[in-house]
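Heads up, one of the protein chains got dropped from this complex, but the rest are sitting where they should.
Lettered A and B in written order, each chain numbered from 1.
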Amino acid sequence: MATGFLTDTTVCIGCKACEVACKQWNQIPADGYELSGNSYDNTRQLSGTTWRHVAFIENPKHRRLTGDVDLVALAEDVREQLPGGAELDALGRWTFMSDVCKHCVEAPCQQACPTGAIIRNEFDNVYIQPDICNGCGYCVPACPYGVITQVPEDGRVFKCTLCYDRQRDGMEPACAKACPTNSIMFGEVEELKKVAEERITTLRAKGYSQAYVYGTPEVGGTGGIGGNHSKFILLDEPETYNLARHPFLPQAKVRGAFVTSAIAAGVLGAVVALAFRD
Amino acid sequence: MADATRETLQNRNGHPDNGRPETSHHTRTDPKRDEKGYYGVPPIKAAHWTWQIPLYFWIGGIAAGVQLFTTLANVLGHEDEALTRVGRYTSLVAMILSPILLIWDLGRPERFYNMMRVWKLRSPMSNQSWSLVMYGNLSGLLAVRQAAEDGLLGRNFLSRLLIQLIPAKVLSILALPVALFVGSNTGTLLSATSVPMWARNWAFMAPTFLASGVSTALSYLSLVLHLGRWGEEKTHTVLRRAERATILVEAALIAASLIRMGRWGKPLFSKEIAPLFVGGTLIGGIAAPLALLSGKETRNKSILTSVLVLLGGLAFRFAMVHGGRQSANDPEAYFSFASGENAPQPEDKV
Partner (left out) sequence: MPGLGITYGRGGATNGLQDLQNSDCIMIQGSNMAEAHPVGFRHPMIAKEKNGAKLIHVDPRFTRTSAMCDIYAPIRPGTDIAFLGGLINYVIENDKYFEEYVREYTNAATLVTEDYKDIDEMGLFVGWDEEQQMYDPTNWRYEGAPIDYASVGGSQGALSGDSGGGQGQKSNADGDRPSDETLQHERCVFQILKRHFSKYTPEMVEKVTGCPKEAFLEVANAITENSGRDRTTAFCYAVGWTQHSKGAQIIRTAAILQLLLGNIGRPGGGIMALRGHATIQGSTDIATLYNILPGYLPMPDVNKEHDTWQDYVESETASSGWWSNFPKYVTSLMKAWYGDDFDAENGELFDHFPRLSGDHSYYPTIMEMKDGGVKGAFVFGQNFAVGGPHARLARDGLRNLDWLVVLDAYEVEVATAWKSDGIDPKECGTETFFIPCALIAEKDGSFTQTQRMLQWHDKAVEPPGDARSDAWFVFHLGRRLKELYKDSAEPRDSLLKAMTWDYPTEGEYEEPDIEAITKEVSGYTVADRKPVKGFVDLKDDGSTACGGWIYCGVYADGVNQSRRRKPWREQPVQASEWGWAWPDNRRILYNRASADPEGKPWSERKKLVWWNEDEEKWTGEDKPDFVPTKAPSYRPEADSGGMDAIPGNGPFILQGDGKGWLFAPVGLKDGPLPVHYEALESPIHNPMYTQQYNPAVRKFERPDNPYNKPEDPKYPYVVTTYRLTEHHTSGAMSRWIPWLNELQPELFAEINPELARDKGVQNTDWVTISTSRGKIHCKALVTDRIAVYKDNGKSIHTIGLPYHWGPNGLVKGDIVNNLMPVSLEANVAMHEAKAFTANLEKGRV
């Protein structure tokens, strides 16, 4: 059985309860106290000490608030730039997205790890064994989502465990539990896939014709890594949420590099050998 | 749209220098908004690696090149004791320094042995650890034999036994592919990541690192032999010839890499890295040595050439590692890279 997330950004209210619940359950320290100026987002990104992160994307529409305002025209104006010309968005938007480890199916971080610290556990989640990791940091640039990060003070890398400890006790992850609007859905990947499809149908019917699931290999452009067990329902292009459109598996080319290396070794060997000719 | 409305919108929007202040968000009309991404926050994380890693890359490359040259000399029947001696001791020292540097860089150095828990062929880091272990042992054995031959272990039975038991030629030949792997894997290690500049160049990364390793190794040998006033005349001649040839190969591979990297190679020419890459590697490490090598040969010129090549190789590795960091921190680079056919795809031909 594989478990995972479906995070529906269309119902997220940006309350950050998930972010706090995650920190509290996992007893992770705060990242520091600095006003970023990036809307209401002051933690900025996922890190070794922030395993859930709520992004805030503002794009309210400009409008004059006087009598001669042509609201209908303005609404249309906005519709053009919004997916599906959804009526709901006639007056601007402020989008929230609770980001987390994608629990990639062919997880690049796992493949990169030389110690075998990163495994797929019995729930098919990508899990770092904290007693194995030696902090080589090689998984960090491997992750196509900038999720896994080293904590300098600790030396090791950390990321969402998908609340392995809670799952083992039959509980849902802390973030999903805390979410007041069910934006974070936790469950079996296959089930969530169905939920996601239904949700997309509903959203499309409401006029959000560009709603899509990110993380399903067939649809979301994540085929390169076999898709994600932690999927998202999105309305804008992936980059808006700081997600790659087509993340790729870095290790896919290791074998290719062996071949080119071998050729290069041969050529260099020959070149040097030639130098020995009298 | 009402005229008034349009006017308001136009006044507020559009132009980068419309006097509009920077806002807490990047609206569609905000010039910043045109860039894809989220407040310029890097979508992937750069490796934390500090100076130890590029230094290791350099040393590993030298070890590989030294092994290549000495083994070939051995196999091709060019016996130069000084060369062999320098080669074997160098490998040993390199194989002692490399793990020290690597372990130094670990977040939890005391757990370095966890690298030996598993061997994952798809993980260049794992391959690297194992190849270092293998090459380390082989070069250790060779160095022990050398020490015995040199009488460093005393002139006794044990030394003689060691000399008899350690088959130098066989071990050298065995060590050669491992050493070459160590030298090229440093490149593979970089290319098997999500960092655009590195990943884009997966085909030439390892060859370039290897070529650079060989050229620095030849320079190193030449330098040491010159300084010690050791070695036969032929060794010096061969070294010079080989140096010239490998620098050319290296230059070709760097050129190929730059072409392959395309726009994602930009960081190499950025303000911070250009001095290192253009000044240090391209001019100092390739162009200048080539020029020096073409004229009449003197000892001093030779020494200078070697130093330049070695520094150029070191600069190259720092430039590549730091360039990768810049590349990872640039949302535009990553998004343009990971948005389609640019990224390595499974169906790509080797």
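One rule holds for everything that comes next: a residue touches a chain if its C-beta (ideal position, glycine included) is under 8 Å from a C-beta of that chain, and two chains touch if they have at least 3 such contacts.
In this text the structure is predicted, and so the values were computed from the model without any measurement.
Chemist: Going by the contact rule already stated, which one of A:D31, A:D124 or A:E172 would touch the omitted chain in the full complex?
Modeler: Going through A:D31, A:D124 or A:E172 one by one, A:D31 is the residue touching the chain not shown.
Chemist: Which of A:T7, A:Q45, A:T95 or A:S261 sits in contact with the chain that's absent?
Modeler: With A:T7, A:Q45, A:T95 or A:S261 as choices, the missing chain is touched by A:T95.
Chemist: Out of A:P130, A:P180 or A:G266, point to the residue that touches the absent chain in the complete complex.
Modeler: Within the whole complex, the residue contacting the unshown chain is A:P180.
Chemist: Against the chain that's been left off, what residues of chain A make contact? List them.
Modeler: 11, 13-17, 19-20, 23-24, 29-37, 39-40, 42-43, 58, 60, 62-67, 69, 71-72, 87-88, 91-96, 180-182
Going forward, only the chains that are shown with their structure count from here on.
Chemist: So in the complex, which bits of chain B are touching chain A?
Modeler: Those in contact with chain A are residues 1-2, 4-5, 8-9, 12-13, 23-29, 33, 36-39, 41-49, 68-69, 72-73, 76, 78, 105-109, 111-112, 114-115, 117-118, 120-126, 128-129, 177, 180-181, 184-185, 187-189, 191-195, 198-199, 202-207, 210-211, 214, 218, 238-239, 241-242, 245-246, 249, 253, 324, 328, 331, 334-335, 338-340, 343-346, 348, 350.
Chemist: Would you tell me which residues of chain A are touching chain B in their complex?
Modeler: Touch residues, chain A against chain B: 36-39, 41, 44-45, 55-60, 62-64, 66, 68-70, 73-74, 77, 81, 108, 111-117, 132-138, 140-152, 154-157, 224, 237, 239-261, 263-265, 267-269, 271-276.
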